[in-house]
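Removed: one protein chain of the complex. Kept in place: all other protein chains.
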Amino acid sequence: MEKKTLGILIMSGPYTFQNSHTFYNFVRTALDKGYGVKVFLFVDGVNNAKLNQDPSPDEPMNERFQELADLGVEFQACGLCTSARGFDQSGADFIPGVEVSGLTEFAEIVGEVDRFVTLSI
Amino acid sequence: MEKKTLGILIMSGPYTFQNSHTFYNFVRTALDKGYGVKVFLFVDGVNNAKLNQDPSPDEPMNERFQELADLGVEFQACGLCTSARGFDQSGADFIPGVEVSGLTEFAEIVGEVDRFVTLSI
Amino acid sequence: MEFTEKKVMILVRSRPFGTIINFEGWRAAVGMFGMDHESFLMFMGDGVYALLKSMDVKHVMMFKNTYESFDGVLHASKRSLEERNISPDELFDGVEILDEDGVAKAFTENEVIITF
Amino acid sequence: MEFTEKKVMILVRSRPFGTIINFEGWRAAVGMFGMDHESFLMFMGDGVYALLKSMDVKHVMMFKNTYESFDGVLHASKRSLEERNISPDELFDGVEILDEDGVAKAFTENEVIITF
Amino acid sequence: MKFLIWLSSECQSLEEMVGALKRANHEVGVLLIQDGVYLADRGCSHSDELKKLDVPVYASKPHVEERGIMDRLVIDVKLVDYPEIVDLTMEQYDRIIST
Partner (left out) sequence: MKFLIWLSSECQSLEEMVGALKRANHEVGVLLIQDGVYLADRGCSHSDELKKLDVPVYASKPHVEERGIMDRLVIDVKLVDYPEIVDLTMEQYDRIIST
């Protein structure tokens, strides 16, 4: 039987809210159990993907998101939210594997997942 | 008699929270009345200064912060918060007039103002 | 899973204006039509404040119009309105008010619930 | 105004962990010593949860130690503790509990109040 | 001494703080701003608490207006725009407590 897929919408940025930490642990565990994961970064959520973050060593956000992307997590980032925050629409400011797209791609994710969790502020 | 000075700590980023809009209107009005204003950008507050933001036309955050800086508002940005978010420690990612510094400069602002307002999340 | 058109509830519980989350709910509701989902906009808790017709609609007008042009209906929880002393005639035209049964039915019939 | 050394209250009202705001209050309290202000760390409302000695202190230990090395004292509102059923023996050593008069006095004697 | 409570979101500990200051014979005013204005709305279960505090309450006019709750206010507030907010902050009150 095909394993189920988890969809997540995250709307908060890293550091300020605990969401990003919970997100990493939750998604990493879901991957370990064999589930697929698709993520839409919305509003401040796009800040999670920003390259060159240099936080305290116990919160290596870039490495964590990169790790999840390398393990096959699909990341889509809201394009309007990306440009509003002064980041490149090509995705050049984001970790490799994050695609800058829009709400249509979000709607696509919603149609492709078995469970859906929202991480808001 | 010398006009009083207003100090502000802002800890939220633009768009997600209404703080940045209130901040602009409040500070602009204080300037118009002749007060001095000193601002410390802390935590997500540093995101307000990010260059090349391209939001909806009625929220031109870069222009507004630049306008305030040009009118003499002192802006200091928390250095650790700046680097954590992947922005240049030299201030090159921020609008001109924003100085990347640290909590000592924050403490300096606190010592130089007559009134102090915190804009948190 | 393979892509499937679904019934999607956008559940708006945040207050308007203080954060952008409420407004982004309206936007997401419209976005669901982009892949032919059925979009069900539901306001509960403090989210119902976004249905006051006396509100400044500049942030949501475009999404509201588009949502309604797709025959989307605005739904509000009766209990949330009552707890906030909001009477039906204070709301936008066309808001459908759901009692407890209606709320339970909405949660059952919509296959995905996205919270704003 | 010309730079003046002041009595500064860092008023912590946010809960720890859910956001970083609470932890940043501790950091700011230490930062005040950088310009020789007197720093007065005050916990009220849900902020008092940050004084539970059973808490994981990894995010604040460095700031707490530094603050206390400058003879800084941790203060908590008696009423906030009582409303949350937190007894004094659940708190870190050395927390000074302020009754209503003490709270009013703290707001009066500190010249600047910075909220986290 | 005159304290101004700059209230932009919630009402946690408002009585605690305002009550302590009032009983110590300080003057206290409350400025409702941003989502803080909902505290004066007839749908807010805490508006009675605010009413009982018996202190001057100011409410930011633009924030009341955009939320469309002008006709729903159950507390006798003085509506203020930015010039008056600046005046309250810089001149009429001695110290600001942001919450």
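Letters A, B, C, D and E name the chains as they come in the text, with residue numbers starting at 1 for each one.
Here, contacts are C-beta pairs under 8 Å (C-beta built on N, C-alpha and C of every residue); 3 or more make two chains touch, one makes a residue touch a chain.
None of these values were measured; they are calculated from a predicted model.
Although one chain is omitted from the display, it touches the following shown chains in the full assembly: A, C, D.
Within the full complex, the residue among A:54, A:67 or A:114 touching the omitted chain is A:114.
Think of the hidden chain as still there; on subunit A it touches residues 4, 6, 18-19, 22, 25-26, 28-30, 33, 35, 114-120. Considering the complete assembly, subunit C touches the hidden chain via residues 11, 13, 44-46, 77, 79-80, 100-101, 103-105, 107-108, 111-113, 115.
As for the chain not pictured, it touches subunit D at residues 15-18, 46, 49, 52-56, 83-86, 90.
Note that in this section only the chains that are shown with their structure count from here on.
Once subunit B is taken out of the picture, touching still joins all leftover chains into one piece. In this assembly, C is the chain whose CA centroid lies farthest from the centroid of subunit D. Centre-to-centre separation between subunit B and subunit E, using Cα means, comes to 24 Å.
Taken residue by residue, subunit D touches two or more other chains at 19-21, 112-113, 115, whereas all remaining positions touch fewer. Shown for subunit B are the residues in touch with two or more other chains, namely 4, 15-16, 18, 43, 114, 116, 118, 120-121. Inter-chain contacts occur between A-B, A-C, A-D, B-C, B-D, B-E, C-E, D-E.
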